[in-house]
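Please read the structure below before turning to the comments.
This view holds just a subset of the chains, kept in their places.
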Amino acid sequence: MDLLLDFLTRFVTQFQSPSLAFLIGGMVIAALGSKLEIPDAIYKFAVFMLLMRIGIDGGMAIREADLGDMLLPAAFAALVGCLIVLVGRVTLAMLPGVKTEDGIATAGLFGAVSASTLAAAMVMLEADGIAYEAWVPALYPFMDIPALVLAIVLADLYLKKRKAGADAKVRIWPIVKESLQGSALSALLLGLALGLLTRPDQVFEGFYDPLFRGLLSILMLIMGMEAYTRLNELRRVAHWYGVYAAVAPLAHGLIAFGLGYLAHLATGFSPGGVILLAVLAGSSSDISGPPTLRAGIPTANPSSYIGASTSIGTPVAIAIGIPLFIALGQIVFDI
Amino acid sequence: MTYKATKVVIITEKIIFDGVARIIEEAGASGYTAVAAGGKGSRGVRSSGRPAVVDAFSNIKIEVITSSREMADRIADEVAAAYFENYSGITYLEEVEVLRPQKF
């Protein structure tokens, strides 16, 4: 009982985070019909800056890290990415009114990762003084790529089976390549490489890092506005998407939290790391996932998966998921 | 002195631009012109310019001038066949007059 109360208190405290405030602010002004527009160039630039910031920092951390420590968390990240898609395949994609390939694509998007959600969690952890290995954000691609690849492969298998006859093999490398070449992963990997191989400390500390928090606030605002704007799109598809999008971020996060806890026991994975792993799992991709899926599963209706992710999945992941996983971590690890 | 030519217009999702361009080139057209566009059709609104979290889904309008009507038809048909089952898009033809037919 006491524990529950403690948990609730911590949970509620997280709501005062400015990241959440900007997200909710964006939803409110969109709902009120505001004509405020953040130029697309600024949005793209802010995302780029976030990913470079995460990448460079991760790269510099890996330089000094014991690579062995990364192994288990990375494996768990990949495992979670696949698990999410498989669970979606046998739940959402089977539901009445949900076209199978639309359901699979949605599961793929929820298995993939959102850089802004990740960044919001990093800022909130910092505010709470909860430490994590600096390479944890670099687990991003380990979860993102397997999830997208598996979703596309499953959709392909399903569609081919339906058409019968046709049984050409699904080729995996083109999907991985497409994913790596997307703007999000290539910025992150570029940052990683720069952090790992060169000495960008000065430009990191004088530019990428100090602008991080501010640009994140702007991204949160945009995500909030987008979430509201796209609600319409979601309304036109089956209600199951709404249910899935509300439940999945939390369920996925809890699965990842459990696996992260195992890694904590096994190799001393940090509490902050466990929380971030849960956030990665709970987040759904907003930038590079959609085009990859659009090209990989062209028959799937983008309104279903983008609507579910942008208008419900992401707000739930940020506004409920992150506070939940942090509060859980504080209780579990007694920090 | 002008010569008759046919203009093919294709309005579709930006994400398939490369594929459409390939079809145009393989059909033997001498070039094409592309313009960023927004729009509304059977598959909903596509914005352009404003910060869309998923910008890849805004529209592009592509024009091809061809000196032969057959080439124009072929381009329109092939683009429609290759993409319009899964991607939103429309295509139409117009008669135009060009000054230097050898350009096309």
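Before moving on, here are some points about what is shown:
As written, the chains take the letters A and B, and residue 1 is the first residue of each chain.
Convention: a contact is a pair of C-beta atoms (placed from the backbone, for glycine too) under 8 Å apart; a residue touches a chain by one contact, two chains touch by 3 or more.
All figures in this text were calculated on a predicted structure; none of them were measured in a lab.
Whole-complex chain count, expressed with the shown labels: A x3, B x3.
What we mean here is this: only the chains that are shown with their structure count from here on.
Subunit A and subunit B have Cα centroids separated by 35 Å. Within the complex formed with subunit B, the residues of subunit A that make contact are 37-40, 42-44, 222-223, 226, 233, 286-287, 290-291, 294-295, 298-299, 302-303, 306, 310. Interface residues of subunit B, counted against subunit A in their complex, comprise 13, 15, 43-44, 49-57, 85-87.
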